[in-house]
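In this view, the complex is presented without one of its protein chains, the others remaining in place.
Naming follows writing order (A and B), and every chain is counted from residue 1.
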Amino acid sequence: MVFSSAKPRGTRPIRRQINSKRMFQDVHVMMFIGFGFLMTFLKRYGYSSVGINFLLAAICIQWNTLCQGFFHMHDGKIEVEIFSLLNADLGTAAVLISFGAVLGKTTPLQLIVMLLIETALFATNEWMTIHIFHVADIGASMFVHVFGAYFGLMVSFVLKRDHRSPKEGAVYHSDVFAMIGTIFLWLFWPSFNASPGIGDQQHRAVINTYYSLAACCVTAFAVSALVSKENKWDMVHIQNSTLAGGVAIGTAADMMVHPFGAMIVGATAATISVLGYRYLTPRISKSLGIHDTCGVHNLHGMPGILAGIVGSIVAASATLDEYSYNLYRIFPARAPLDGTEDLLGVRNHLPDIEPGLNRSASEQAAYQIVVLLVTLAISIVGGLLTGLIMRISFFGSVSKEHLFDDEPYWEVPEEELSHGHQESRTYQPHKREVADSRM
Amino acid sequence: MVFSSAKPRGTRPIRRQINSKRMFQDVHVMMFIGFGFLMTFLKRYGYSSVGINFLLAAICIQWNTLCQGFFHMHDGKIEVEIFSLLNADLGTAAVLISFGAVLGKTTPLQLIVMLLIETALFATNEWMTIHIFHVADIGASMFVHVFGAYFGLMVSFVLKRDHRSPKEGAVYHSDVFAMIGTIFLWLFWPSFNASPGIGDQQHRAVINTYYSLAACCVTAFAVSALVSKENKWDMVHIQNSTLAGGVAIGTAADMMVHPFGAMIVGATAATISVLGYRYLTPRISKSLGIHDTCGVHNLHGMPGILAGIVGSIVAASATLDEYSYNLYRIFPARAPLDGTEDLLGVRNHLPDIEPGLNRSASEQAAYQIVVLLVTLAISIVGGLLTGLIMRISFFGSVSKEHLFDDEPYWEVPEEELSHGHQESRTYQPHKREVADSRM
Partner (left out) sequence: MVFSSAKPRGTRPIRRQINSKRMFQDVHVMMFIGFGFLMTFLKRYGYSSVGINFLLAAICIQWNTLCQGFFHMHDGKIEVEIFSLLNADLGTAAVLISFGAVLGKTTPLQLIVMLLIETALFATNEWMTIHIFHVADIGASMFVHVFGAYFGLMVSFVLKRDHRSPKEGAVYHSDVFAMIGTIFLWLFWPSFNASPGIGDQQHRAVINTYYSLAACCVTAFAVSALVSKENKWDMVHIQNSTLAGGVAIGTAADMMVHPFGAMIVGATAATISVLGYRYLTPRISKSLGIHDTCGVHNLHGMPGILAGIVGSIVAASATLDEYSYNLYRIFPARAPLDGTEDLLGVRNHLPDIEPGLNRSASEQAAYQIVVLLVTLAISIVGGLLTGLIMRISFFGSVSKEHLFDDEPYWEVPEEELSHGHQESRTYQPHKREVADSRM
């Protein structure tokens, strides 16, 4: 997210607040319904998928308000406005992505430890890369998706152990529940990618994301049928790889990629993603010992890297002729230096443009790649260290028979008995007492 | 949709774009969550209902962008803006309605063939009836609902075969899944009907649709209890007929029907719809050999025809006194001819009104009916021809034992075994290899 392209917060007009509220509401649905239900494919981990996602996200939006707020204080205070809520949600996505990598294999306390450290590192990386490197990443594909994916994979690596479990799978209706998550993520991803932008920049991001996702969806279905057993669709691909286009277009969403460009990116992302699920994820698990429950490497990791590369390539070809003065909204560092006549010339057309660093297109493209590498470095090192901290026995660990199982943390109804009915957890606790007294 | 009442696209102000974005987002949810989950009532076709709906819609929004765009080119280019995304979604609805008629009985390839032809015909019909006939149909009840329903029914007729299957039914939880679809469609239908409008016109459409749906819902429950076995509610009626009011008010939604008028329309639509499910659909299947899986004739077909008739009647009584100059927003063909003093007089009040054809109310009403008939004709003939093309053996066909069954297209978990547990499709493909190697 590039803050300096937006008006300073204190002067944000009411219409912008209204617009932020709607974008915020869409992103909010993605974090809690989208991520929460996407992970309910696990047949005995549904309560935890939705419930622990809920808990982690609720902690994260509060901790993010502080962490992100520390970097943007005014007069020693953190200002909270609608845009702060949106930002906190965007940062929460990184943690939920990491959660997806370790889903079913950690205790809630381990996850909270991970959240606290990861969020602080996330906010630091976000600030550093905006205020030191000044890059464009409107959809946060590097900040959030690459960061969250590799952080989570490193945590999973450090927590390596024997993960084989018959509970690591779906049943018919849990796969349908997961589609609730998939579809809501797919529907609102244009808002996610467009939310930090304003005006034309925002609309371009919506349109590019929409077409990237459309092409991604169709390609994911096609490639899945090509590579799967008996050429049948694999629900894993349909639930996840159909979303890869949203990630892959994220960095360049507000740039002039044109709909056909967005669609090429989306189709490429879907292909990489499905091939990843089919061939790469099993090998990474066997050979490197990195078990990736939700396959976040295929939805957030590789598509995020693709996004960074695409962003760099498109940035390299961005000219004033093509973008007009909007160039400086998307790439603030390319604006003329403070006090120059060029800056005055720009401000005749767009009065709110801040002074920049007068970078050339190639320089900007180079910085885009630098940030991708820095983000990878921080997330990998941060994930390794956090994983080591999470191994402290005080935070607990999940035994083999309790992998991918709600039972250690939730009061769960008992299994179905052979005569076809199910003993249920009665709603009123006292009923058990009553039942007991009647026996 | 009547384009000529809107400002030319290139000059659409930012506030309109924001408003379009919200309406677009609501319609987007209807297409992917609403239609997708409404069709999950089929107990063994849940993956396909949500998944194939997802795939078809993703193809359709791209193909529609082209088809609709061809009719609105500027300087040999198709302009893409937020309104284009909305329009593409609206056109997708027609194909998804047809999908509902043939649900469970076609291969995915047959459906893609249907989509390609239907969308091209849809866009042609839409353009023809707007730019030749100049009718009002803000909710697209004729363009989309009548068109999609009868197109799909004709395809089903041509693909006639023995459709009896024990899998054509619901189980308890699949009916609850379907209610997710029903409720989201019901909630956002006001946005669907109002989306092409602006200002007062848009708000009137929201309000009229809201009250039509409310009356429709209550009436559907009442009539369902009246006609069903043991006077119990039939989930089929509750899932579908509660929505008929949204279709039936669609053409007249922005007209001065007043809330009570909208409620009469909604109640009528619900009655027709429930009676159709109970008595008409079985007879049509037996006598005419048109099998209608989702009963689209009762939700989209007959209520759509009702909408066209209501629209005509209300148009016949539309006067300048009643509507003031907004009359020309709703019925652009009634605006004065170009160059006349009357037009200048109108433009003193509403500067954006385009020149019209100076039609009288009766003439407009007649054209409304003409368009209904033309739409019926194109959809019926188009459906018949498309059905014939779909029978080409290259596109495949579904065998009797695979009707209403995900199994030919999806990797599906195996059936529940008698000792109460279910073998599941494990999430990581390599797990099968690991499992195999341990055997």
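By our rule, a residue touches a chain if its C-beta (ideal position, glycine included) is under 8 Å from a C-beta of that chain, and two chains touch if they have at least 3 such contacts.
Since the model is a prediction, treat every value here as computed from it, not as a measurement.
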Contact partner of the left-out chain, one of B:M142, B:V236, B:V314 or B:L403: B:V236
Given A:I33, A:I183 or A:I378, the one touching the chain that is not displayed: A:I33
Per the touch definition above, residue among A:I180, A:I207 or A:A365 touching the missing chain: A:I180
Chain not shown: contacting residue from B:H28, B:K105, B:H134 or B:R278: B:R278
Contact set of chain A toward the excluded chain (per top definition): 14-15, 17-18, 21-22, 25, 28-29, 32-33, 36-37, 40, 46-47, 50-51, 54-55, 58-59, 61-62, 65, 80-82, 84-85, 173, 177, 180, 408-413, 418-422, 424-431, 433-434
Where the missing chain touches chain B, by residue: 15, 18-19, 22, 26, 41-43, 164, 166, 168-173, 175-176, 179-180, 183-184, 186-188, 191, 199, 203, 206-207, 210-211, 213-215, 217-218, 221, 228-230, 232-236, 238, 242, 259, 263, 277-278, 281-283, 285-286, 293, 415-418, 420
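By our rule, only the chains that are shown with their structure count from here on.
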Centroid spacing, where centroids are CA-atom means, of chain A and chain B in whole angstrom: 33
